[in-house]
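After the structure tokens below, expect a handful of questions from me.
Missing here: one protein chain of the complex. Every other protein chain is in place.
== chain A ==
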Amino acid sequence: MPNQETWLQEKLEKIHSGGAPKYHEKLEQTGKMFVRDRLNMLFDNGEYSVEDGRFANFEAGDLPADGVVTAIGKLNGRKVCVMANDSTVKAGSWGARTVEKIIRIQETAQKLKLPLLYLVDSAGARITDQLDMFPNRRGAGKIFYNQVKMSGMIPQICLLFGPSAAGGAYIPAFCDIVIMVDKNASMYLGSPRMAEKVIGEKVTLEEMGGARMHCSKSGCGDILAKNEEEAITSVKSYLGYMPGNYKQKPPVTEAVVPREGRNISEIVPENQNAPFDMYELIDSLIDKDSFYEIKKLFAQELITGFARLNGKAVGIIANQAKVKGGVLFVDSADKGAKFIQLCDAFSIPLLFLSDVPGFMIGTKVEQAGIIRHGAKLIAAVSEATVPKISVIVRKAYGAGLYAMAGPAFEPDCCIALPTAQIAVMGPEAAVNAVYSNKIQAIEDPKERIKYVQEKQREYKETIDIYKLASELIVDDIVSGDELRSVLIDRYGMYESKELVFSERKHPVYPV
């Protein structure tokens, strides 16, 4: 009988080394890290001493920790809970104890009100164990149930290092954001092999469920990381904008002056229809290098991301005229809605930078349900009770004004730049709509143009921004070059805002 201490140390060493050497070699070939190396990189000083269930499925002999590490540690000095799949153990698949461990770390995160990180790299359910892990009360379904329950209570973040297959693909789906590693991460309900067998489709994994596809087309991914190291760096930055839970305020950092460049008055063209780059405007407003963009590759006509103003976090929603004219589409509406909910859940004030010609029209978008998608965005804007400032940078036409927190949506203020134009539609479209018959009746082309121009001039006068300010529709008109200091002052004043939006059980979501 060996010494008890030696016996324990030997067993722990075996558990900590994960699965068989051949699976470790496979990791290396694909540019992946072993789960415990990931955790070493994630936690401060590589320390995570609070780990439960190391001996899960110990008796099986070849399933160290049952393929998942669950731990609490510190990240940039703040406590977080983590669940991390070990793909060297049966491809990170879920057995009964794997599922139980995941449920327990969720319960811990909920009790301690700490952020929960899901480091996913898993082939899905162990079909041989299905009765023990799939349909029961504390089966895999409970993981998703818990995620839904904790959504908005604590930050839940998914780092996708490998596959997230079938039911398992709902872990990222229920997270606040999903960081995916290019080439290695994937999400899919049925594998390409299954798709070929069941529906006769021949497709590659990358096309059907790859990281780049999800970050640019499906919208299931938020951040595309080049490699695992970049993904881990990214989650650390992300948490820098997040409170530990919904009861806390986001962390404050030291103020930094914006990047040097052109002034806003030089950036925004006076011609309402000409494109410009909204990123340049954002850079001129925010603390240098503080922009953390979410869904950069998806629905690029709407920019969403966190930034800092004088060291304090804000969530920016901005129309990008350079892409699709800044028009709102089905995907951009969804993108905006989720981002607004994220900011509102975790007390991050909102900043709307409006330059929007409206929602897209035409058969294609109507059949895709643009009205109900747009309704999601407008509902999210309405429900957000954090300080919200609506800045009309250039145009805000039609329901675009609503989507960008126009006056009716109770922003703490709606301020306009001198280039602002608020209207049901732009002058060209409006004159066509109102005077269509008269325009057609004028036979001389020169006279016709003269008439149209005259009517457009009249129309522009009726929607003149100073007229709107005179009518108290906008709260103020400010110079673009003063906008940063105006925003810093105003967010400072709005900090004590406390609001209950509506008394009820919950809304009937327009989904």
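Going forward, contacts are C-beta pairs under 8 Å (C-beta built on N, C-alpha and C of every residue); 3 or more make two chains touch, one makes a residue touch a chain; residues count from 1.
Note that contacts and distances are computed from a predicted model.
Student: Just by its UniProt name, which of "RNA polymerase sigma factor", "Acetyl-CoA carboxylase biotin carboxyl carrier protein", "Cytochrome C oxidase assembly protein" or "NitT/TauT family transport system permease protein" is the chain not shown in this complex?
Tutor: "Acetyl-CoA carboxylase biotin carboxyl carrier protein"
Student: Looking at the whole complex, which of A:Leu8, A:Ala60, A:Val203 or A:Ile361 touches the chain that is not displayed?
Tutor: Looking across A:Leu8, A:Ala60, A:Val203 or A:Ile361, the contact with the absent chain belongs to A:Ile361.
Student: May I ask which residue of A:Leu131, A:Val252 or A:Ala274 touches the chain that does not appear here?
Tutor: A:Ala274
Student: Which of A:Lys32, A:Lys295, A:Lys324 or A:His373 touches the chain that is not shown?
Tutor: Residue touching the chain left out of view: A:Lys324.
Student: Touching the missing chain, which residues of chain A?
Tutor: 273-275, 321-327, 329, 357-358, 360-362, 364, 426, 428-429
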